[in-house]
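Only one protein chain is missing from this complex, and each of the others stays in its spot.
Per-chain residue numbering starts at 1, and chain names A, B and C are given in the order in which the chains are listed.
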Amino acid sequence: MSGITTPASRVFSSDNTAGTSPEILEAMTRAAAGQALPYGADDTTASVRRRLGEIFERDVDVLLVSTGSAANALSLAALTPPWGSVLCHRDSHINNDECGAPEFYTAGAKLIPLGGDDAKIDPQELRAAARHKAGDVHSVEPSVVGITQATETGAVYTLDEIRTLGSITEEAGLRLHMDGARFAGAVAALGCTPADLTWRAGVDLLSFGATKNGTMTADAIVVFDRSRTAELAFRAKRAGQLASKMRFHAAQLDAYLTDDLWLRNAAHANAMAARLQEGLTAVPGVGLLGAADANIVFCRLPRQVVQGLLADGYAFYHDRWEPGVVRFVTSFATTPQDVDQLLEAVGRHADRPAPVGATPGP
Amino acid sequence: MSGITTPASRVFSSDNTAGTSPEILEAMTRAAAGQALPYGADDTTASVRRRLGEIFERDVDVLLVSTGSAANALSLAALTPPWGSVLCHRDSHINNDECGAPEFYTAGAKLIPLGGDDAKIDPQELRAAARHKAGDVHSVEPSVVGITQATETGAVYTLDEIRTLGSITEEAGLRLHMDGARFAGAVAALGCTPADLTWRAGVDLLSFGATKNGTMTADAIVVFDRSRTAELAFRAKRAGQLASKMRFHAAQLDAYLTDDLWLRNAAHANAMAARLQEGLTAVPGVGLLGAADANIVFCRLPRQVVQGLLADGYAFYHDRWEPGVVRFVTSFATTPQDVDQLLEAVGRHADRPAPVGATPGP
Amino acid sequence: MSGITTPASRVFSSDNTAGTSPEILEAMTRAAAGQALPYGADDTTASVRRRLGEIFERDVDVLLVSTGSAANALSLAALTPPWGSVLCHRDSHINNDECGAPEFYTAGAKLIPLGGDDAKIDPQELRAAARHKAGDVHSVEPSVVGITQATETGAVYTLDEIRTLGSITEEAGLRLHMDGARFAGAVAALGCTPADLTWRAGVDLLSFGATKNGTMTADAIVVFDRSRTAELAFRAKRAGQLASKMRFHAAQLDAYLTDDLWLRNAAHANAMAARLQEGLTAVPGVGLLGAADANIVFCRLPRQVVQGLLADGYAFYHDRWEPGVVRFVTSFATTPQDVDQLLEAVGRHADRPAPVGATPGP
Partner (left out) sequence: MSGITTPASRVFSSDNTAGTSPEILEAMTRAAAGQALPYGADDTTASVRRRLGEIFERDVDVLLVSTGSAANALSLAALTPPWGSVLCHRDSHINNDECGAPEFYTAGAKLIPLGGDDAKIDPQELRAAARHKAGDVHSVEPSVVGITQATETGAVYTLDEIRTLGSITEEAGLRLHMDGARFAGAVAALGCTPADLTWRAGVDLLSFGATKNGTMTADAIVVFDRSRTAELAFRAKRAGQLASKMRFHAAQLDAYLTDDLWLRNAAHANAMAARLQEGLTAVPGVGLLGAADANIVFCRLPRQVVQGLLADGYAFYHDRWEPGVVRFVTSFATTPQDVDQLLEAVGRHADRPAPVGATPGP
């Protein structure tokens, strides 16, 4: 792996370490020829919008941006005033992993952390929070609900769960944003339509993640509430997110959306995670944790296994959530051989006698 | 041209309509393979930093960002407090063309427009503004000077001019930012070292533009005042400018900086502009305007010529600054044949009898 | 004068150095007794709203704030998005004298300075600026026009002038804010109704200044566009402008609005300025400058007069706009004797032989 010595086949640290799909690289090559209108007035950007309209079964507006953080922060800023609050899961990416990007873009709105299993917002907590001190000038005003699909722990909200959160949101007069950094994985896992999973359930704006699933430098905001489009355009320019050579972002998305590449990539990543899960259940001393509906697997590994894998050159996060807990992430680029080799290594280290004094997890 | 019907050879509207250099596309292809550490911890990003260190003859820190607007706004935010002011030319891009990105990133600093020919800041005006109400809490505090090299009208500050502005800035205790959206063109035009043109003249942060000169989605901030680096890193993340697959920005810059591609591209664009200027001087009724040191040519064309070129399918800006004034921009992708054909067309239309009542420029 | 040795009768530096009217102090004493609901739910705050409704001949909402800067910045923030622009005179207080408060409260909107005599916005400039690049995401969006009545130089817009600016504003789809730091002086000078001068001419929000004309710590925002009220309430709280013991601000305003105290104070200040102007015209070597419709007098004084007055202990601004230019400000507390003594002193110093080499103004 560029930057470390790990071979590509042993990287399970994240889905953002993979490269890109061949189809996307080819599209980039085609885009490099000739001249194109700047700032999204080119044909390819228009094509992306049409494709997303077909996928979501309705007219949508689209903004192409360079990161998922920008997609999320721009979306939230278009849905809450500065004195508003964003109701989100306490483990959500927007709450923990964007260095306050939502607060920056919204000019100081407040994120209200809610609980719930598997990083899914608990509906009862949402119901209470959605009306908490509404209209009271001494408090921030509940304004937007932010859900992540698939969640940060790899779980996927069912269609019913999304609809429940959507209807609580609507009844309270709030707006709904979906952080779809791994949206393709959720669609692939559920087998339902993108439309049902989003605007038909009340989603106003969707961060349509692509980078983790095959593109290089491009994510998108899909705008269902088109009354927000003009505002988003100004906000994006002002945020340094209106690329002059937009076609190079668009070419990636266009290929990504062609012939279901986005779904094929996601289904593959999910299948690799399932293969890994299945294999892990057979290893003594390994405990799977939480729902692993998409491409993220959390498990508890004996310390000797963690140490053995690290010694083998495997890259993955461990002991970050709690001692002994390990996260493996698969991607479109993970091969069945990569998974099988990992499983073999886990089994091999698990069979060794535990070091004196070692416990299963520190 | 994608998005319009103009053939590539007739596009003189901007240097952001061109594609990319073959070397850059090849680097992108190489980067697509394998795994790489995210967020700039990859080898290619490290290589870009080394190359920029060599080019600028000292250690520098580097942030790769997706647009020049982001490079400018981040840089300014790291150099002024919210209650500060940015002294800049009234025609500068940061003042007019970024939808208030500097104001957004700085949390509300104020841009103070100054005058001067050819979009260069007048030293006398700067001298006065740099101390205007300094320390007076009723006024914003003069904090940073922003200069564009090459300027928005295609002029290039001489080394002496830069040094003069740099020393006024330093004496007043302010900081200096250079918007180098067309920095390569300025270096190519002046033939001086990048170091002399920047940090040796007092520049603290440089927006090192690349997109207009050959890359696809990547610009850079070159940090000379490395006490600003940590702050810039937090600001970039928070702004949605820390790309997860950073290697794909880095690969572009790395190729751009290899074997002087950046200077070769810029020298070519400049040469095309010079060829165009020289040809235009021979056309009766055509007046060149201002200094055209880099790749932008401003001129005054008879109305019949403007109309004729538009009818031929040429793309360029006209009548935007004042009636009859036309701007042509060349790029690394412009060919001598493109220029010669344009000159031929200008000459042909100029030879036609002027329409009754027409004046040379309305 | 507290803080300097100048006797009260010799202070002509500003109308913010005076104390308060006896009626206002008495109201404060009454307010100090007993208990009152906090945050503006008290009877006195309600009374202020009723009185302002009567004065403006319609229902209005009212926010009491602690400074004129807060009144202006809050109002502008409620009328422009962060990517909007505020069209104002280049000499306006919001542009020059509030340390970027409008930029802070609006989350980075841009003030566009316009020209015009006597610090009044030139209608032609406004007409052009109001549509400049409207709808272009590369530029800030023209959003609100800010006018000062009376102006910073002591001129008063006529009713026709206000109506003209109001109709340009409305036609362009923008909003209109009036900085009425010296609104009472303008009403007293014009003799027209407050309603005609504001909402009937298109004003959406008025900063109803009171501190300069007799109150101690209280100004008000009068809300004609009541769709802005809820937003203003949240913004005010968030800005630290929702006083818990609001009755103490309200008591000042309530007395100020009772029995026309606000108009009597303003008329007196205006009369003192007129007396001063009239007297100055009789002094050889003294030139009056600009319109002095309210309580501010600009004039050009021989240097020996300036020096003589300073030696006498007079406090006033001089040589700040240009050499030899002096500003005298009168207030509700200025007495005819104060003016006559000042005139006597000016005459006395003017009669002295000019020092060798002195010019009438440096």
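Here is the rule we use: contacts are C-beta pairs under 8 Å (C-beta built on N, C-alpha and C of every residue); 3 or more make two chains touch, one makes a residue touch a chain.
Given the structure is predicted, the values throughout are model-derived calculations rather than measurements.
One of A:Ala109, A:Leu205 or A:Ala236 touches the chain omitted from the figure, and that residue is A:Ala109.
Among C:Thr67, C:Thr193, C:Thr258 or C:Gln277, only C:Thr67 touches the chain left out of the display.
The chain that is not drawn here is touched, among residues C:Ala32, C:Ala128, C:Ala282 or C:Ala311, by C:Ala32.
Within the set B:Leu159, B:Ala233 or B:Ala271, the residue that contacts the chain not displayed is B:Ala233. Annotation: of C:Arg238, C:His268, C:Arg327 or C:His349, C:Arg238 touches the absent chain (contact as defined above).
Subunit B meets the missing chain through residues 39, 81-83, 107, 137-138, 141, 231, 233-238, 242. Mapped onto subunit C, the footprint of the missing chain covers residues 1-4, 6, 8, 11, 14, 16-20, 25, 28-29, 31-38, 41-44, 46, 65-74, 98-101, 104-105, 211-212, 216-217, 234, 237-245, 247-249, 333. One chain is missing from the display, and on subunit A it is touched by residues 82-83, 96-100, 103-104, 106-111, 137-140.
The working rule: only the chains that are shown with their structure count from here on.
Here the largest set of C-beta contact pairs joins the chains A-B. Relative to the whole-protein C-alpha centroid, the nearest chain centroid is that of B. The rotation relating subunit B to subunit C, fitted on Cα atoms, amounts to 180°, rounded to the nearest 5. Over half of the residue numbers at the subunit A-subunit C interface are used by both copies of the sequence.
Taking the mean of the C-alpha atoms as each chain's centre, subunit A and subunit B sit 35 Å apart. In terms of their C-alpha centroids, the spacing between subunit B and subunit C amounts to 42 Å.
Centre to centre, using the average C-alpha position, subunit A and subunit C are separated by 53 Å.
Across the assembly, subunit B contributes residues 98-100, 104 that each touch 2 or more other chains.
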